[in-house]
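Of the protein chains in this complex, one is absent; all others appear in place.
In this document, chain identifiers A and B correspond to the written order of the chains, with residue numbering beginning at 1 in each.
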Amino acid sequence: MELIGYTCSYIPVEILSATGLKPYRLLHGEITLSQQGEQHLRVDACPLIKSNLGFILKNQKNFACIIGSTGCDMARRWIEIVKSTTNIPVYIFNNPRTDNFEIYSAEIDELVSELEQFFHRRFDKSLIQKECEKWEGIRQRLIAIDGRRRANPSAISTTTFHKIMNFYHQGRLEEIPYQIPDEISYKPRIFLLGSPVSYESAPFIELIEQRLRICGDFNCGLSRGIHIKILEKSIEGLKKAYFYQPGCIFKRPNIGYYEWVEKEIKATKSTGIIAFVLDYCDNFDFEIHRMEKRFSLPILKLKSDFSFQNMSQMKIRIDAFIDVLASYRGGIV
Amino acid sequence: MKDILTPRERFGMLVIDEKPDRCPVIPLITSHAATVAGIKLKRYYTNGERMAKAQITAFEIYQHDAISIFSEVGLIAEAMGSEFNYPDDDLPVLKKPALLNGLHDKIIIPNPRKSKRLPVYLEAIKYAYRSVGDIVPILAYIPAPFTTGMHLLPPEKFLIETLKRPDGIKIILDTILDVTKEFCFEVINAGALPIIVDPLASGSVISPAIYKDVAMIYEQKLIDYLHRFDFDVILHICGDTSPLLEYFLQTSADLISLDRVNMLKALDKLSHKIRLIGNFDTTTLLLSNPEEIHKTAGMMVEQLKFARKGYIVSTGCEVPIKTPRENVMAFIKAGKEKGWYWV
Partner (left out) sequence: MKRTYKVSPKKIGLRTWSKQFEKISTETISRYRYYNNGEWGIYLSPPATFMVYGMRELKRLKFDNSFEALRMWGFVFNETERLFRAKQIGKKVIATMGDLGVVPILVMSFPECVPFYPECLWWTPFFKESTELLDTASKLGVPEATCFSRAVVAAFHKKAYFPKPDLIIASTGASCDDYSCVMQTVEDMGYEVFWAEIPYRKSPEFFLNKPKPQILEKTKEGFVYPKILEEHLIREYKRIWQALFKLTGVNNPHRLVDTIKKINTLRRLVMGIKRMNEEAPIAPIPALELMVIEFGNLYGYADFDEWLEIVEMIYHLVKDRVAKGIGVLKKDAIPIAWVTPSADPYLLNLVEECGCRVVTTEYVINQALVQIEEDIEPLRALARAFINASLIGSTEERIKKIKEKIVKKQVKGVLITNMLGASHCAMETRLIEKLLSDVPILSIDVPAPFGITQQIKTRLEAFVEAMR
């Protein structure tokens, strides 16, 4: 067993990595996996959750344990299903859902204590410092790559960036390339928002980038999480860095999310937004209307169950969206 | 301003002393609905489903704030034995009162679910309630005992008997009251809010003394019956009721619908206790043009919208059957525009 599974950007990878295992973010989204998950969940469960369950059922032996989180109702309950269908030890981490730092701080202390005991390892100062340096270094490299993606003209596609981020999220840090050739694009620049982008979502990104360039995003599975800046390389420093990272849309109030995204949209000079929303992902479904009001840019909402059966329909909608970008008057497309 | 509330929600707020998005606008669109729906009047008042459909058509076109189930006030008297003619293109006309020869004549105690045209009303209420009752109040106009009495006897005879043999009239009115209550019971259980209409108790027809001693007593009793159910009771009296204004407080009606009355006087005398309804002149509505109607109605609404207990924009009496649609629309538009409350 070489992996420690986890589900959310609020769980510090540095702490997971201190176990000696590779932190593997559970970000699977693929129709056959989803169908396997559906054997244990209703059809109206989140496709990401269903796919992750399908993946776990097939790959149980690779996971020493899974650290689930209370990021959303389904994510939290998913761990129960994992527990009832596999022998993988599980732990549920309380995600911050408001501005209450104390709960999060106590959760991190408990997580550390649990992992130390479970893996018979002491997470001393030097180990944590080493992990912080390692991951911080990686994130700096990713920020630099992202900088090229965000540049005008954009020099790296999100298709490539996604591949690189997959390495990061799967703990395959050594595979993150140092040299990435330019992919300069002058296509219309758009910003991606919405539900997590899964490891298997490449066709979706490629489809968008056939005619557009995604030059920024705030999705789990892409750049969300690389903006965590550790000032103090200790457990206490990790707590602060992770708690005060750019706000999750699930936090209440979620104004921090909007402020961050608004700033990013301006910084990337995006002229439109694509919101990738998974079926039954209530949160993003609820927020679309507000995004439209707040960002004053054309928004294309693309619903998905990861099946990609609607790719041709998506293509038509993206083409129409490009027309809208050319003559923007506002509104969801 | 775009409506935020449904008519049902709007009316609901009014009766609990809250300001809705705007004043409810409820012109008394009764048989005029037949014109709007393009059906003969006779079909309207003899077929419940037709009546309801005509009302719904009018509601869909006008977007006013209530469905009014009504044709004329002889309804209960007819069920009690008075005979009416049914002209094709006009409302029923009293042919032979049940007590034509005097108080000793026989009257029928009707079955409110079966007798004459009472079931027509009930069917209309049920149909309308089923179709649009979630968004709009269904109002059923119920003639008060005094008005029904005037259809059981020849009207002048009824008035003379009221003075000469008050005990005999009282027995008749008590009987009518019981029948009316039973009909109200059916109306309520079909889904409509009863509105008491007493056009023949108008100051244009009777003296304030007769109103106070006879008509009002039975209005009060009927209102008491409806208050037991905790209904907000609307009382409508046509014509000039200026001399009766202060009596209206005694009826314990919750809303009063007025016709030929100086509304500023009514505002002064009644609005601290009763919600006001009215009172656009129906002749103007029939004969004037949309621009003029819009202007005049708008001025009326601006004067009355801040009545303390609330105000419903309405016509003083029924919208005349042949009123041009655009005139009614102009009236409703003015009511909605000028009656807006929310900022």
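Rule of thumb we're sticking to: contacts are C-beta pairs under 8 Å (C-beta built on N, C-alpha and C of every residue); 3 or more make two chains touch, one makes a residue touch a chain.
Because the structure is a prediction, the values reported are computed rather than measured.
Only one of B:135, B:209 or B:299 touches the chain withheld from this view, namely B:135. Within the complete assembly, B:17 is the residue of B:17, B:60 or B:174 that touches the hidden chain.
Note that of A:65, A:108, A:128 or A:180, the residue touching the chain absent from this view is A:65. Screening B:6, B:47, B:175 or B:204 against the full complex identifies B:6 as the residue touching the chain left out.
Contact with the chain that does not appear here is found for just one residue of A:2, A:80 or A:206, A:80. The set of chain B residues touching the chain not shown comprises 4-6, 8-10, 12-13, 16-18, 20, 129, 133-135, 137-138, 185, 188-189, 191-193, 228-231, 342. In the full complex, chain A contacts the hidden chain through residues 40-42, 44-46, 49, 65, 70, 72-74, 76-81, 83-84, 89-92, 94, 97-100, 102-103, 106, 110, 114-115, 117-118, 250, 252-254, 279-280, 282-283, 285-290.
Everything that follows uses one rule, which is that only the chains that are shown with their structure count from here on.
Here the spacing of chain A and chain B, counted between their Cα centres, is 64 Å.
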